[in-house]
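Okay, so here's the structure we're looking at.
Of the protein chains in this complex, one is absent; all others appear in place.
So, subunit A:
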Amino acid sequence: MSLKVDRDSMAFTFKGGMLPMTVMELSSADPERIREQLAGKLSQSPAFFQHTPVVLSVEKVDEPHLALERICAVCRAHKLLPVAVRGGADPVKQSAWALGLGWFPPQEEARARTLESVPPVEAEPQSDDVEVEALEAAPAPGGRIFRGTVRSGQQVTAPDGDLVVVGSVNAGAELLAAGNVHVYGALRGRALAGIHGDHKAGIFCRELRAELLSVAGNYKRLEDIDPQLLGGSVQVALEDDQLCIKPLA
C-alpha cells in the first residue's frame, strides 16, 4: 500500500495561516453597555461594521458566568460576527462551544495591546533595542528609511507605511511594515510586509537570504524558498493568496 495521495483526489488540504483579526476586548460583560458603545462606533465608522469577524476577549472580565449569548446577539445586530472567545473560566469555554464559537486560551498579558488607543503615527517599541531614529527623508507619509546594517536582535518597524533599508539585514533581525519592505542590500533576517493585512504589499531586496518572508500573514521560511532564487535580486508578492517570489529582471 502506498501512502502517496493523488493531489487531485483530495477534497481539501490543511494550511497554516495568520489572518488579520480584530479582537474585541471586553471590560464589561453588560450587554446593554456594549450595545450603547457599539451604536456610537457604528455612526462613526460604518465601513468597519460589515460582518467583520471578531474574537471576543473576556480576559479582563472577572466573572465566571457571562451572558455570552446576549453579547453575541448585540454584536450581530451591529454587523459584527463573533467567531471565537478568548480567555475566561471553564463555564465560558463550555458556553462558547455550545454557541458554535471557538475558544482560545488567554493571551500573555505583556503581548496584548490595544488597537484603538494606538495613535496612528507612533512606532511601537517592542524589542529591547529598537533603533528608532528620526526619518531622514520620508518616502511617503508614515514610511521610514533606515540607513545602515540591521543587526541580529534588532527590530525595525514602519507601522503605517513602507520601510526602506539602505544596507543589509542580518540573520536574527526583523523588519515589520504596514506597507512594502525594500532592502538595498542582503536580506538575511525576517521581513514582514503588510502586517495590518494589506494583500497588495510586497518585499523587494537585492540579495535574498531571508529566514522568513511574509506578506499579510502568508509566509515562507528559508526552507520553502526555491534555492535557485537565493542570492538574487527578487520581488515578493501575493498572488491568489500564495506568496510568489520572482527575480527582479
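A few comments on the model shown:
Following the convention adopted for this analysis, contacts are C-beta pairs under 8 Å (C-beta built on N, C-alpha and C of every residue); 3 or more make two chains touch, one makes a residue touch a chain; residues count from 1.
Please note the rule applied: contacts and distances are computed from a predicted model.
Protein name for the hidden chain, per its UniProt entry and selected from "GntR family transcriptional regulator", "Sugar ABC transporter permease YjfF", "NADH-quinone oxidoreductase subunit N" or "Septum site-determining protein MinD": "Septum site-determining protein MinD". When the full complex is taken into account, the listed residue touching the unshown chain is A:R151, out of A:R35, A:K93, A:R151 or A:H199.
Not every partner is drawn; the one left out touches subunit A at residues 129-131, 149, 151-154, 167-168, 170-172, 186, 188.
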